[in-house]
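So, chain A:
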Amino acid sequence: MGALLPVLVLSLWEALSRAGVLSEDGFSRPSRFFVAGAKALADGTLLVQTAQTFAAAGQALAIAAFAGIVLGAILGLFRPLERAASLTIESLRPIPSVALIPLSLLLFGFSRDMSAAVAAFACFWPILLVTISAVRSVDVRLIEVGRLLGYSLPNIIAKFALPAALPAILVGIRVAAGIAIVVTVTTEIVTNPRGLGFAMTMAAQSLQADLVWATLMWVGVIGYLLNWGLERLERRWLRYR
Partner candidate 1 sequence: MLEAHGLSVAYGAQTILRDVSFDVAEHEFVCLVGPSGCGKTTLLRTLAGLTAVSSGSARFKARSIDGPQTELAVVFQDYARALLPWRSVRGNIALALEARGIPSAEHAGRIAPLLEKLRLAQHADKFPSQLSGGMQQRLQIARCLAQEPQVLLMDEPFGSLDAITRQELQDEVARLAKDERRTVVFVTHDLEEAIYLGDRVIALAANPGRIAEIVTIQLPRPRNQLTTREDPRFLEYRHRLYRHLGH
Partner candidate 2 sequence: MKRAFTKMSWSLVSVAFFAGLLIAWKLAADAKLLNPLWFPAPDRSFAKLWEWITSGALWSPLADTVWRMFAGWLAACVAGVSIGALIASSTAGRRLLQPTAEFLRPLPASAILPPAILVLGFSNAMIVFVVAFGCVWPILLGAIHGFGSLDQRLVEVSRLLNLTAWQRAWKFQLPSAAPYIFAGMRVSIAIALIVTVASEMLSSQPGIGYLMLVAARAFRSADIFAGIIVLGALGFLTNYATQRVEDWLLRWR
């Protein structure tokens, strides 16, 4: 039933295109772009570009997760530090990630690092904030148990605080992963060093409408699958809740 609407839309599109109502230059038609997409998949270009996008996004997520969790844990455990940093966080957080594209271009040129840097900035904040809140809300009783059992502070963080905060942190990482992909693709579209965004912009510039639509569909499918996959993973890991 859910597939009904897309099928209807695509059929209508095909019909209108063949009837000449929708201009072929801009709109192409489903029959054409499915073929273009299949070709791009078969000769590997689409897969290479997907890998490039994922590589940049993965790099961004890794950097953001490391920095976010470490800083988040410290700020979560030491309230005064968090208060001192609050203005800085609240000033930097609203900066839209795309605003950093020009700066990143200046620093890294047209490269994977450029996209990764912008995406890392975007992902960092949700992970940081989620970690702060998760670490802060770890039950004090748990920490007391750790201290009573004679554990040192690093051990308490590792064995008590972080595992207790883990479920919430994982949710933050899942959200951040989605953001990483979106921002990476956006960066690629605007500056196109490589990857799926690059593929779309290149196709648009060479007026290959069918390839543009095909890549768009592919991006949609990838994004959806990624989201779905991450949710399943999260549910499995957190089965004990």
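How were these candidates chosen? In short, all candidates are chains of the complex that A comes from, given by their letters.
What we mean here is this: a residue touches a chain if its C-beta (ideal position, glycine included) is under 8 Å from a C-beta of that chain, and two chains touch if they have at least 3 such contacts; residues count from 1.
The shown structure was predicted, so the numbers you read here are calculated from the model rather than taken from an experiment.
S.K.: Out of the listed chains 1 or 2, which is the one touching chain A within the complex?
M.R.: 2
S.K.: Could you pull out which chain A residues touch candidate 2 in their complex?
M.R.: 1-6, 23, 25-27, 83-88, 90-92, 94-103, 105-107, 178, 181-183, 185-186, 189-191, 197, 200-201, 203-204, 207, 209, 212-213, 215-216, 219-220, 223-224, 226-227
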